[in-house]
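Shown next, in structure tokens, is the structure this report addresses.
Heads up, one of the protein chains got dropped from this complex, but the rest are sitting where they should.
Per-chain numbering from 1; labels A and B assigned in written order.
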Amino acid sequence: MSLFSVRHASQRGEARLPAVLLLLLVLAASWMLWSGLYKPLLLGLGAFSCLLSAYLGHRMGFFRHQALMGLLPRLPGYWWWLLGEIAMSSIEVARLILKPAMPVSPVLVELEAQSESEVGQVILGNSITLSPGTVTLDVHKGKFLVHCLTSEGAEALRSGEVARRAARLEGS
Amino acid sequence: MYVVVSVAILVTMVLALVRALLGPSVYDRVLAVNVFGTKTVLLLSVIAFLYGRPDFLDLALAYALINVVGILAVLEFFQDRSRKKQGVDSD
Partner (left out) sequence: MIDIGLDILSWVLLTLGGACVLIGGIGGLRLPDFYTRIHAASLTDTMATLLIFVGMMLQSGWSLATMKLFAIMLFLLLTGPTATYALANAALLSGLKPGDKGAQGKYGENVE
């Protein structure tokens, strides 16, 4: 999938310990939550699964992304803003669908990502897809091809608010 | 209350199936199946509350996991096939 292959060699560093430990912690917590049984056998199986997942993630290069840890504290604020955006655009889309005439005016928009890193671009692409009315069709070398349901939505996208916010998330 | 929501979800699942049957392109059908899958997850979670059986939530999570992997696998298959077909056409 090209979503994961828009990388530049300079962004890849060594695997870092805090990220590995955080992933292990999250995995262990979700195992405990879901299993609810604390027999030695099941705990052993859980530990084995957590370590295996962490190893597979390491093989996939999951821990070598520089930006991943740095943006975690800023994520809730961004999500809160995104929630408002999603609510507004979904009301828009719902009104559009319910109108008998259905006045859709689909437009394709080219968008430039402001963040260089792969993680920032994935966040931007997913945020665009997540809000109803706009869908990311293609990501290539920092250029996004976005399909908008209405021309107003395309205008809002061209003003670049989403791209700015997503770039600020990384605190560059 | 939960009954109303689950009926709404069921109706949407039927609509998605209709779209999957009608869909002119393969991708319409895959989209309909994707909608059907996520609605299954929603329905299972609502049913967990409707009948007061929280263990249905585990099933919902399992369905969510299977759905994503399934859609990606199906897409990989169709993308491969359409690429091959294009290659044959351009030769």
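Points worth noting:
Keep this in mind: a residue touches a chain if its C-beta (ideal position, glycine included) is under 8 Å from a C-beta of that chain, and two chains touch if they have at least 3 such contacts.
What you are looking at is a predicted structure, and each value in this text was computed from that prediction instead of being measured.
Here the missing chain is touched by one residue of A:G70, A:P106 or A:G160, and it is A:P106. Screening A:C50, A:L149 or A:A163 for touch with the missing chain picks out A:L149.
Along chain A, the points of touch with the absent chain fall at residues 1-3, 30, 33-34, 36, 83, 86-87, 90, 93-94, 97-98, 102, 104-108, 125-127, 129-139, 145, 147, 149. Looking at chain B, the residues touching the absent chain are 1-2, 4-5, 8-9, 11-13, 15-16, 18-19, 22, 24-25, 27-28, 30-32, 34-35, 38-39, 41-42, 45-46, 48-49, 54, 57-58, 60-61, 64-65, 68, 71-72, 75, 78-79, 82-83, 86.
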